[in-house]
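Below you'll find the structure I mean.
The complex appears here minus one protein chain, its other protein chains still in place.
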Amino acid sequence: MKAVEISAEWSPKPSFKLGSKDIDGKLTYLGSQVWKNPVVTVIDDKPIPKIKPNEVLLQVKRCGICGSDVHMAQSYDDGYIYYPGLTAFPATLGHEFAGEVVEVGSQAINKRTGKLYEKGEPVTVEEMVWCGECKPCCDGFPNHCERLQEIGFSIDGAFAEYIAVPSKLCWSLKKLEGKYEDIYKIGSLVEPTSVAYNAVIERGGGIRPGENVVILGAGPVGLASARILKTAGAALCIVSEPNEHRAKFAKTMGADYTINPQKENFVEKVKEYTDNDGAALYLEATGLPQVVTEDIQNCIWECKSVNSTVVIVARAEQRMPVCGEYFQVRRARIVGAQA
Amino acid sequence: MKAVEISAEWSPKPSFKLGSKDIDGKLTYLGSQVWKNPVVTVIDDKPIPKIKPNEVLLQVKRCGICGSDVHMAQSYDDGYIYYPGLTAFPATLGHEFAGEVVEVGSQAINKRTGKLYEKGEPVTVEEMVWCGECKPCCDGFPNHCERLQEIGFSIDGAFAEYIAVPSKLCWSLKKLEGKYEDIYKIGSLVEPTSVAYNAVIERGGGIRPGENVVILGAGPVGLASARILKTAGAALCIVSEPNEHRAKFAKTMGADYTINPQKENFVEKVKEYTDNDGAALYLEATGLPQVVTEDIQNCIWECKSVNSTVVIVARAEQRMPVCGEYFQVRRARIVGAQA
Amino acid sequence: MKAVEISAEWSPKPSFKLGSKDIDGKLTYLGSQVWKNPVVTVIDDKPIPKIKPNEVLLQVKRCGICGSDVHMAQSYDDGYIYYPGLTAFPATLGHEFAGEVVEVGSQAINKRTGKLYEKGEPVTVEEMVWCGECKPCCDGFPNHCERLQEIGFSIDGAFAEYIAVPSKLCWSLKKLEGKYEDIYKIGSLVEPTSVAYNAVIERGGGIRPGENVVILGAGPVGLASARILKTAGAALCIVSEPNEHRAKFAKTMGADYTINPQKENFVEKVKEYTDNDGAALYLEATGLPQVVTEDIQNCIWECKSVNSTVVIVARAEQRMPVCGEYFQVRRARIVGAQA
Partner (left out) sequence: MKAVEISAEWSPKPSFKLGSKDIDGKLTYLGSQVWKNPVVTVIDDKPIPKIKPNEVLLQVKRCGICGSDVHMAQSYDDGYIYYPGLTAFPATLGHEFAGEVVEVGSQAINKRTGKLYEKGEPVTVEEMVWCGECKPCCDGFPNHCERLQEIGFSIDGAFAEYIAVPSKLCWSLKKLEGKYEDIYKIGSLVEPTSVAYNAVIERGGGIRPGENVVILGAGPVGLASARILKTAGAALCIVSEPNEHRAKFAKTMGADYTINPQKENFVEKVKEYTDNDGAALYLEATGLPQVVTEDIQNCIWECKSVNSTVVIVARAEQRMPVCGEYFQVRRARIVGAQA
């Protein structure tokens, strides 16, 4: 089958120290410290994967392109890749996908039915392959699995005709049939949307219907969050975004107002649009918290709402400082999430 | 009666802008920007205050000396006081106190009985005078009252023989009678202990019995938190503190281990004492988060516990940055509280 | 001015024991045990009330009729009134209302602005008059105030041209101006809607967007809850209601499906509509939990969702048993709220 594969040279920087979960020559949690000179190739004759008893084989129907996919293929002047996270190359790229079950392992249970998967079931798939047996998994945090693999990063992904995945990572799209034209397209959006859902609903605790929200940054996370929070009953959803095209798109995703922080005074605009109330939840989704944190703080300080939640979504490109000053912090709760 | 009063000159710095809740010449939310050349005086003939219908008159029995008391009296080289918060001078100092009810207003209800206060009732008193009618008060956040006054800061405090206070701020010590020798001493410790309780239990959400905690800084907030968290069932309570005397005191307050961060490797010691588990709750109580945040982050990153809560207690002396890097933040929730 | 007043005879049943907060001959927490032979009269010459410093005078614009209003006026064969709660007669009826500020006390602060109310401000009003000084009030539960009065029950209500109310109970409708035709009508719906909001959002903890809800009973609380929960992002909202007219109305309020429990199998229908998933939140709003609890339990037991929340809204007409069997309870959390 055809597949889009990335490969690179294992060439750790002098400062790099093999981590406890890294595997020399193969896998690292700090990609940009190790991988050099990435090459993306289309392979024509990759064998169709064989499934294990707990797996299903999917015919991939749709697969999105994530910023991470691009950052794995991009390199700095010194040849090291942009992407700083868990990686093991060569690997087929692609982790935002949906497909149809075409083969079923003897223990591959469908969570929808509690029985074995049936061929033809449309599904989307978690990107993180968690073991279910280590301490974080047993404590209810599979995203912190100590033996994590990531589809399309450290093991083969979905820029391919077929992919074998553990059935426990699959979520059926069956109920969407008949309601939407292209359920696989919707299915491929689940992974990136889940980043936003996890940030604002799971980690951030959501809002009560009728509360205001302010989102800084109208990238994929900010846009999805706008839609999610309007769905959750946000009274006013204000999105701050300098790029006009994105700001316009934010409106179609549910923003009631947009602010251009390069041309307008962010704090004054939030006060104006909310009649000085401010917001119950502020989402930092610009990837530049060091730039916008002061604005968030001043907003909280000058508006009437107290006990606001500030959700910081970090980008994978780099480690970034999350700053908050005390006067404001006492009026807010800061929560971290990862894009 | 005798009273210890502070006065100073209203002399706003050129950069100071009167805030919306400030009163020119009288009250400001930013003390260190305004008050110059503080003088503390013992007055001999201050009149005993008259109570209003909703107030009680207390004979003060015990009153602690807070860092803030000192910082109001201390000044920088340019004459401006250290203390940066809500202040209106002249005012009698003293806000950590307990006393005996000696006079009772016609509407002064005792929360213990639901009836009028009786003379002789021993009580301790909230330091914040909240209005109960503004939006934050009605929303359940009296500490963010929009018409806040603070006893011993912006209105007369308890370094005096008598003080008149609204009955709704009083909490009876009656149940302690017979159980402790000096219930007024205990009562005077309620206010500072509440800062710690609010930080680790109310804002930080507490712990489940059997979880570990790490406290950075063995000042009053750190020490009280050690005792509170051991009482709440902390398995291991580790306190990091360079001052040997304080470290020793931390042990009497419940610390199982202490770390001297200037002589020992903080992260390695936490890993050693917890068998690599780390803690469910980290309390930043050094007043120097910019110095210790990286250690907290590395601890969270290298230990097994995930979903840790980081509580940052800010000091009133200055605005201080609260820093967190993304890789760690995703494993933790950061919460702010104020000392 | 004109006013609609209720009066009745204070005639305690032999079994009635004056409660600790009751006032002989005047006020009781158990109306149906005490008040006999109610009479509702239209008075023509009631004096316009005088305001206190912390009050505003409102010209009443809209006032709803609550089931409680009817139940205070209705009596059993022995003459005792239906309504079992806090009452002190005579009193002007009416507690679901909105009006315009026409007179302002010297300390009557507007929570919207933080300043004195201005004449002309449109407001709606809390029905419970809480003291703000007793233990439950100070603990953040003003609805459990130990010195509670209720507008239209134990003190004069809004079936009158004017009413004086403490400003802290008023909430401005100003922001609705220009957005809705009749903001006073909307304002008068706030009190009954808040009963539903308190039940499903505050007490019940709300839902995450995308979860299903099942509502039993399409009375005012059930209907308002349908709208609130759809606003909060309910994927499917299923309402069970035998009355066809009400069931139809439930659909206009947001129900995706309705069940007629007298003609259809409730459990089977929930399973069918949710593809066996069941719901994250079940709201008992029939007033007959003893009749429907078993259905809720079987639903939870037979569907896939676990950790469901069951919210029981009690009616004031009578004390009602809330039953749950163990096998189901372990899969659910039961929460009580009051209509």
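Chains here go by letter, A, B and C, matching the order in which they are written, and residues are numbered from 1 within each.
Quick note on the criterion: a contact is a pair of C-beta atoms (placed from the backbone, for glycine too) under 8 Å apart; a residue touches a chain by one contact, two chains touch by 3 or more.
What you are looking at is a predicted structure, and each value in this text was computed from that prediction instead of being measured.
Can you say which of A:G25, A:P90 or A:G132 touches the chain missing from this structure?
Result: among the candidates, A:G132 touches the missing chain.
Going by the contact rule already stated, which one of C:S7, C:T41 or C:N307 would touch the omitted chain in the full complex?
That would be C:N307, which touches the missing chain.
So which of C:Y76, C:F141 or C:Y180 would be touching the chain we can't see?
C:F141
Could you tell which one of A:N54, A:N276 or A:N307 touches the chain left off the display?
Only one listed residue reaches the unshown chain, and that is A:N54.
Against the chain that's been left off, what residues of chain B make contact? List them.
Chain B touches the chain not shown through residues 112, 114, 175, 201-202, 206, 208-210, 228, 231-233, 275, 304.
So which bits of chain A touch the chain we can't see?
Within chain A, the residues touching the omitted chain are 54, 109, 111-112, 114, 131-135, 138, 140, 146-147, 166-168.
Contacts of chain C with the missing chain: which residues?
These residues of chain C touch the chain that is not shown: 135-136, 139, 141, 144, 146, 203, 304, 306-307, 312, 314-315, 319-338.
Everything that follows uses one rule, which is that only the chains that are shown with their structure count from here on.
Per the centroid of Cα atoms for each chain, what is the distance between chain A and chain C, given in Å?
42
Hey, what residues on chain B touch two or more of the other chains?
Only 135, 146 qualify.
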